[in-house]
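For this depiction, one protein chain was excluded, whereas all remaining protein chains were kept in their positions.
Per-chain numbering from 1; labels A and B assigned in written order.
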Amino acid sequence: MIQIDALTVQFGGIKPLDALEAQFSATICGLIGPNGAGKTTLLNVLSGFVKPIEGTILLNNAALLGLSPQRRVSLGLRRTFQQELVVDELTAMENVQAIADHVSADHANARREVATALDFVGLSTRRSVLGRQLNLFDRRRVEIAKTLIGRPKVILMDEPGAGLNEVETEELRRLLVQIPSAFDTQLVLIDHDADLIASVCVETLVLDFGKRLAMGPTRAVLDDPVVRRAYLGRE
Amino acid sequence: MTGMSKAAPLPVLAPPRAEITPWLRAITIVAVVGVVSVVIALTCGGYWLSNFTQAYCMALAVLGCALLYGQLGLVSLCQWALVGVGGWVSLRFYHYVHPPFVLTILVGGIGASVIGMIWGLPALRMRGLYLALVTLMLAGAFQSLVTVISFPVGGPGFLGQVGASGNDRITMARPVFASSDTSYFLFVAVVTVLCIFLVEIHRRSKPGRAWALIRKNEQMAAASGVRIVFYKAWAFALSGFLAGVAGALLAGLFGQLDGSAFPTTTSIVIFIGTLLGGYDVWLGAFLGGVLTRFIPALLIDLNVNTNAGFMIFGAALLFALRDPLGLGGQLTLLAERLYCKFQAQRAS
Partner (left out) sequence: MSLLPFIASGIGLGAVYALSSVGLVILYRASGTLNFAFGAFGGVSAFLAWQLGQEDIPAPIGWIVGIAVSTALAYGYGRLFAPKLAHRDRVVRAIATLGLALFLFGGMALYWGIGVARRLVLPTDLSFVVLFGVRLSYTRLIALGLSLAMAGGVGLFLSRTRIGLAMRALASDRHISAAIGVRVTQIDSLAWLVNGLFAGIAGILLANISRLDAGTLTFLVIPAIAAAIMARLSSLPGAFIGGMVAGMIEALLIASSPEIANLRSAGPYIAALLFLMIVGTGQGVGARE
């Protein structure tokens, strides 16, 4: 669970996040909002790349702010990025091994966890394929497999569905839904695909101008007229 | 994009890694370096034998430089200065203790490694250009320093100097099992192979994977639990160690080192050799390093002013920047393609 209080980020004259109050407590949470609402900034604050000028964040009751990104990883935080970041010259397995090197308890655990993760995302047969030879969906799956290593507690995913076709999105949906129970972890998801969010996320937080616009059960939030106006008003 | 900037994306080789086992790689390294070395040992006398021994030492220096640039995109322009540091430390250690030669080499390597880290660590947090500048400055500062204090020759005190007459100079002895020019050259060849193994082992295991993540994107690496400064420092330490070993070997070759022989320009030439040879494969470091010594030696042999060498290297750099593979890279790619064809034919 993530508890956010009075979180404010300032860049020059802009406040991407403005006294944000929110909570991610459901197994799978959505994070949506119009472009520029502050979603990726929030993830960057959670990851430790951006320092807020104010506010607190608790991850399962442990204070997150002030900890290095690596320390947060050891607390169970995991993350994927908007751009896929698979290393071209390592194989799929080596890409996942690279995180196991640093988060798994020991060698034996590392091998087991890497195999389990690759198996879960369906890349066991392509484990020895070089990163540069993997297609987009494979790369996304490698990124997801990386988050499943070493007892994750909260996994943040930034637009995992971007650029995928219908079949791939359906497979992605199937995977995401199973992650919390298979790995005993929480999932926080940013995506622009309302259907994906609706079918996967139990609760959803809507951001607009760095503030909380709505938070609650996903269907209710998506049907909320205030939320719709925020989206439509922008387009 | 907020946060850490990503390291320069370097275009690298795509070897069909699945088919190149560690054993095959190891055998290839031993075979190539071995054959080349045996040919040199059998055909070369005094002048060229000494120059090839030096060339192998340069190859070690280039190996370290290529490690930093190829694995992490870090430009180090002080590698020759670190070779000098290694030489100085090993000579100082030798005159103090008279230890077994292998120990001297290790101490030289560690000494250069530590100095390199002290100078480089502050710069590791800065943008890549600053590291290049800081290392260039280390090279310049070292050139000034060593011209003044020279290298230890068995005299008293920390600096180990003797009087102007120079009659009391003690030179460093070569190991008993490698005292002739030919045997020393082969000894250096063996050390070279071992160092290449050391680097390859790093590249294919945990540090290599961490370096690959850091090079791809530092934020992503941090979000994967990689301690960035630690792994950068490790690469720096290893690179410095290789330079130090080269320095110790050079000290052993000549028995002493010349304070005027460590100009800044040679550090720059080593980086050029890194690019010319190809920074992503061991063969690149080997060829690049050998070239940096071979070309000047050839010019001397042909009675051409060695400053022409600077012109050659300078121009070569301008063109090497356009080709990321380098000579070694191209050859390795060719070899791997042939090997794949061979495998395919065997299978059919």
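The rule we apply is simple: contacts are C-beta pairs under 8 Å (C-beta built on N, C-alpha and C of every residue); 3 or more make two chains touch, one makes a residue touch a chain.
Computed from a predicted structure; not experimentally measured.
Visitor: What are the shown chains in contact with the chain that isn't displayed?
Guide: Per the contact definition above, the missing chain touches B.
Visitor: So which of B:Ala41, B:Val114, B:Met137 or B:Ala335 would be touching the chain we can't see?
Guide: Of these options, the touching residue for the absent chain is B:Met137.
Visitor: Who touches the missing chain here, B:Gly128, B:Gly154, B:Pro175 or B:Gly255?
Guide: The single option touching the absent chain is B:Gly128.
Visitor: Can you name the residues of subunit B that touch the chain not displayed here?
Guide: The list for subunit B reads 1-5, 8, 73, 75, 77, 119, 122-123, 125-130, 132-134, 136-138, 140-141, 143-145, 147-148, 218, 264-265, 268-269, 271-272, 305, 307-318, 321-322.
Keep in mind that, in the parts below, only the chains that are shown with their structure count from here on.
Visitor: When the C-alpha atoms of subunit A and subunit B are each averaged to a single point, how far apart are the two points in Å?
Guide: Measuring from centre to centre gives 42 Å for this pair.
Visitor: Which stretch or stretches of subunit B touch subunit A in the complex?
Guide: Going by the criterion above, the answer is residues 2-4, 12-14, 17-18, 206, 209-210, 212-213, 215-217, 219-220, 222-227.
Visitor: Note which residues of subunit A are touching subunit B in the complex, please.
Guide: Per the touch definition, subunit A meets subunit B at residues 11, 41, 44, 47-50, 68-70, 73-74, 78-79, 81, 85-91, 94, 97-99, 101-103, 128, 130, 132, 146, 150.
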